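Of the protein chains in this complex, all but one are displayed in their positions.
After this line comes chain A, so read on.
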Amino acid sequence: MIVNQKVAERERSMTLSLGKVWGQYSIIWVLLGIIIIASIFLGESFLDIQNFVNILRNNAILGILALGMAFIIISGNIDLSIGSMLVAVGAIAIAITNFFGTLFNPELGWLAIVFGILAALICSAVFGALSGLIVTKGRVPSFIVTLGFLSIYRSVSMYFMEGGGFFSNVPAFTKISNSNLFGIIPLPIIYFAIIAAACYYIAKYTRFGRHVYAVGSNEKAARLSGINTDRVKILAFMLMGLMVALAVIIETSRMNSINATSSGQGYELNAIAAVVIGGVAMNGGRGSIIGVVFGVLLLGVISNILNIAGVDVFLVNAIKGTLVVLAVLLQRKEAVR
């Protein structure tokens, strides 16, 4: 009885502290500030619904990858291979779709696409499990393992695609990304929103999510609490793989193709940047999905602003880089306090 009262009291104090939530995510303030300043200086070319829709659509893929990367980094690891893995998985997805596309009647094109998506999901989960197994059972740092796979996936993809691209020949394939909900919201934004909500739930309300934080914060204590820390890490890599598959399906559908040389180039670094800007600690254990989503938005808004303001394309990455370093500097300050 007393226990229940106490808990209720505490829950009330938790929900009432909305101010605390805002304080926790200082990134939201930063984002709002930037939007206001940009609106003042750039006017309607920036402050326009269609522009914001574009920002969201253009960053949905990065966002999905960053969500997967968040689990990896919170668990105390890193995955550098996702950009290359994306190419390999995308090529497999298109190859399978095309194969069944020529096999079936044109009306059954959707079934070919389902097979393509399933193949992508299965392959990426296997790829993720492979990295996870080598990291845990082989005791090789994830930095090294995934650095190796970064080269492997890219190189093997280039070999099979002869350095060029794969095109989908099932017409319906492009509909996955190039359709709008209610005629205004591009589907990639919807996918990102659903996946972000799922990730938020996983991080906060599932055993796996809790274990990811525990393993990243103190692996030894987690292990001695009877947690199978190896399994947690392998699952995190598999989840990352699934995110790669989802991202690549959206990407290939949008372009109707994947290119061995240019696709996925630098995606891993952008995903890591978004995660870090979103306040996830590089050495694991701390960070939130909400923060990561805002990290993605912040990066996207800034690219957009630089683009509209006519800043030289060659300078854009310098500014993004500065942002990453600043974000980590701020984290340090907070940690010291």
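By our rule, a contact is a pair of C-beta atoms (placed from the backbone, for glycine too) under 8 Å apart; a residue touches a chain by one contact, two chains touch by 3 or more; residues count from 1.
FYI, contacts and distances are computed from a predicted model.
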item: Omitted chain (choose from "Membrane protein", "Transglutaminase N-terminal domain-containing protein", "ABC transporter domain-containing protein" or "Cytochrome C oxidase subunit III") - UniProt protein name; value: "ABC transporter domain-containing protein"
item: Residue, one of A:I227, A:L269 or A:V311, that touches the chain absent here; value: A:I227
item: Residues of chain A (touch criterion as defined above) contacting the omitted chain; value: 2-4, 6-7, 10-11, 13-14, 201-202, 205-207, 210-211, 213-214, 216-218, 220-228, 285-286
